[in-house]
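What you see is the complex with one protein chain gone and the rest in place.
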Amino acid sequence: MTSPIDIEGGGTSVVVDGEAGPSAKAETVQLEGRSPGRLMWMRFKRDRTGVISACVVIFFFAIGLLAPLISKLYGKDPYTVYADERPELFDSAGVPVQPNGGISGEFWFGLEPGNGYDVFTKLLFGIRTSLMISLAVTVTVVLTGILLGVAAGYLGGRTDFAIGRVIDFLLAFPAQLFFIASMPVVVSLFVSPRDETPTYVRVLALIIVQWFLGWMSLARILRGTSLALREREFIEAARVSGASSWRIIRKEILPNVVTPLLVQATYLLPSFVTAEAGLSFLGVGIVEPTPDWGQMFSKASTELVMQNDITYMFFPGISMIIFIVAFNLLGDSVRDAFDPKTAR
Amino acid sequence: MSRGGRHTYGALSVLAAGALVLTGCSKGGSDSGGDDKKQQQNAQRQQALIKFGDEKASTGPAAEVPGAKSGGTLEVLQRDSYAHLDPAQIYVADEGALATLLHRGLTGYKATSNDGSKHEVVGDLATDSGTTTDGGKTWKYTLKDGIKFQDGTPITSKDVRHTVERLFAPFINQGPTFLQQWLADSPGATYRKLLKDGPYKGKHLPDSVLSTPDDKTIVFHFKTARPDLPYALAMAGYGIVSQKGDTKERYDKAPVVSGPYKIQSFKSGKSMVLVKNTNWDPKTDPIRHQYIDRFNFSFNQQYEASTKALLADSGADQAGISFNNQVDAGNLSSVLRDAKLKSRTVSGYQSFVGQMNINMSHKPMQDKTVREAIAYALPVTPFVRAYGGTDAMEVAGGLISPTVSGYDAAFDPWGKKKKPAGDAAKARELLKKAGKLNMKLTFGYINTPEGQQYSTAMAAGLKKAGFNVQRQEIPAETFYDQVSKLDNNYDIFHTAWGADWPSASTVIPPLYDGRVIADGAQNYSQINDPQINSEIDRISKITDPAKAASEWEKLDQHIVKDVINVVPTAYYKQTQIAGSKVGGLVYDDVLSGVDPRRLFIK
Partner (left out) sequence: MLRFLVRRTLGAVVILFLLSMVTFVLFFGVPRDPALLMCGKTCNADAIANIHHVLGLDKSIPEQYLIFLHNLVMGSDSFAQGPCPAPCFGYSYHSNEPVWDTLIDRLPTTVSLTIGSAVFFLVIGIGAGLVAAWRRGTVVDKVATAGAMVISGMQIYFLGPLALALLVYQTHWFDKPAYNDFTANPLTWFSGLLIPWVILSTIFAAQYTRMARSSMIEQLQEDHVRTARAKGMSRRYVFFRYAWRGSLIPIVTIFGIDLGSLLGGAIITEWTFGLPGLGQLSVQSVFFSDLPLLLGVMLFAAAMILLFNIIVDAAYAFIDPRVRLS
């Protein structure tokens, strides 16, 4: 978003440094007493695209959360092998006999070629799995980013140098290759290779490997922010008044990095969704029969689907595009709401 | 831009997405038809009996292929590059097919019909398929005159001795082990103790095991009768290796060959060129031809790519073929239904039979009612489906494949041919009767896309019958090592086995003889049944191959129906295609694929 704020008449810039009250440019009326958070919320509410995207995003999280309930009402689950239950609907290679992937009043989104799972419930549960993993990765990454970023920025000196070098090092990792190579290792940390790998272990492993190479960009940004804050007068004042480093970080620095944090987190989450799906697509993430967005893409890329049932690939495909686009638009809106001056 | 503008983008995004959906309509089904009819046609083709040929049958040259012409270049499209060229390391089908052009052995299979269904084991380098006077304990071979390696050095009994002795060297670990085990008279891998370092540190096999009294004679001495030796020696893995030219590990990339073709160049993963070996004399060879001047191999040709190129039939691909690529699953049904392609395609069975093993070392599995319940409940359809449907897989009744003599098409004790999706009701009843409803059943599956697909559906079928199925993934690359460990977790797991030669003696004894149970051995179900063991001993001694075959089939039916340590799932089928200028196209049941030796350019 590049338009200067005074053209749009949408309010004033947020002051993130903790100084009292925003210094208004034109409209000085009625602005006292509003916290930056409230201002942000007001600005956000006025942004129609932002609100719509937020609704879409909430919708996705809601269906993920309610997937078991929905599938109960719908009367099917994503684990029933309809190719054996209802063999008349399939040919011997497992392709639905009816056109358009077997879409019917009974199977709203059709049937999956192969074992003939119900695509509708599979997609719901797949979204559930993917969002759960990505949300967990985002949370761990944010926590790590705060910890290391703020530590590097505020403490400076050797800590900064050490963390900076670690970040440089990890940024040089070929991330995808590293994910693929380390997934089996991480899985084996939790189960002996002779036991069944429960789904939660795969989920955990996915979270860990993505976290490991996911926090650096956020930490860098937070380092920059806290580095700048460190030189500010109010921090100086706190220090002079005898506050401990811990207290300064907690009370003075953290509230002021919330803005970049929230903005970055809304950008990070969709990227983790696509990365997780990529791993499952390559076959190193979530595997059949656990429903997962990426695993559906992996199915969609088989010759069986590409040759016989192209309809199938649109369900994971379109739903993911809508989700990612909505989330990215939301990210832009969040950033504009926080800091309307930021150029885009 | 304005805020309203961003809203427009949102709307446009949805429109674009909608446009994508519109293109996504598809028709149903995978274009296959007439499944049942095809199944019957295929089942008619099965292995005829094979006999051991005498000196006359072993004399070259091989009978002309009808209509054959000399000359031309054949383009060979292969998916996998050859990992091994050293005969002693060759076991898999790809390299086995190549080996028919490069390597010769003491014996070999001579086709006695032009359709690839009838064969005879004859002497290849040897003058006959071997002579024994004591029922198979001592076997004598005499080398032919005029046999040479590609460098012109004559092949002598010293080379044969060297070939056998280096099988014991530690770096030889991929090829077959029948001969080594027979010479050492011990199962498993303990044979290596007989000659720990191979011939490379000055030690040799004693005359009591292998004697080479003169340059032309080789005598094998076994402690136990081995009537199948002529079959075993015909394996590509026992092809002749030059003593002078042996470079140990490096021989695997550049062997000294004795067959009609030699390697002009080999770029692993890319290409290979074979040209005529001028030191090969057709008069010494009853098996091979040398019609084609040159073979151009190109690797990394996936099934779809090779099928498409050969279907297109243009340019160099008119004289194109693949020795091992099948018609890909997507094109299979349309290729099979196209009458115009009939002369350019060949179909047949692969030697493999799929089977679900029930681990007899686990206490709960020792209850026969439970095994019966598994046999009834197990759906075979998921397996057939995962590999492309009934054009590629045929529901199996017994353990002896149509490529092995003795096959009985009518045998189907668990009604799999009628109810391939399993009979959950009947199984549930049995489980209830045994009081084992909801018993735990650990299912080890191979972690490939196909394995994931069929194992989940099979598990669902077993669950319906009242089993509490626990699926455990096993990495594909080490699958067979894991399931052949005696102490493994898996109650059931699926394996496939192909006969090493077309006799059930390479199927039933290695898989079901209770006395060969060992870590890494192939008695995966760990069945040790006195009746099976004694029957194996009895049938192994039968010298009449026809009688032996029918006895093996009886034992097969006993195992499947009464012992129930395995449930047969499917016979593997395949279809191959060639360009229009390729002549002599035949599906060879022994090679389980196109016979490269008979090919010529029209």
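So that you can tell them apart, the chains are marked A and B in the order they are listed, and the count of residues begins at 1 in each.
The rule is simple: a residue touches a chain if its C-beta (ideal position, glycine included) is under 8 Å from a C-beta of that chain, and two chains touch if they have at least 3 such contacts.
All figures in this text were calculated on a predicted structure; none of them were measured in a lab.
Looking at the complete complex, one finds that the omitted chain is in touch with A, B. The hidden chain makes contact, of the residues A:Leu39, A:Val137, A:Leu229 or A:Val325, with A:Val325.
Residue B:Pro170 is the one among B:Gly71, B:Gly146 or B:Pro170 that touches the chain not shown. Listed residues A:Ala67, A:Val95 or A:Met313: the one in touch with the omitted chain is A:Met313.
When the omitted chain is restored, the residue from A:Ser104, A:Ser244 or A:Ser301 that touches it is A:Ser301.
Contact between chain A and the absent chain runs through residues 2, 4, 168-169, 171-178, 180-182, 184-185, 188-189, 192-193, 274, 277-278, 281-282, 294, 297-298, 300-301, 303, 305-307, 310, 313, 316-317, 320-325, 328-329, 343-344.
By the touch criterion stated above, the residues of chain B touching the omitted chain are 1-2, 5, 8-9, 12-13, 16-17, 20, 23, 81, 83, 91, 170-171, 173-177, 188-190, 192, 248-250, 252-253, 268-270, 300, 302, 304-305, 308, 330, 475-478, 481, 519-520, 522.
Following the convention adopted for this analysis, only the chains that are shown with their structure count from here on.
For chain B in complex with chain A, the touching residues are 1-4, 6-7, 9-10, 13-14, 17, 20-21, 24-32, 35, 304, 328-330, 379, 381-382, 384-386, 388-391, 421-422, 442, 447, 449, 452-453, 456-457, 460-461, 470-473, 488-489. In the complex of the two chains, the chain A residues touching chain B come out as 1-3, 8, 47-49, 52-53, 79-81, 83-84, 87, 90-102, 114-115, 194-197, 283, 287-289, 298, 302-304, 307-311, 313-314, 317-318, 321-322, 325, 329, 332.
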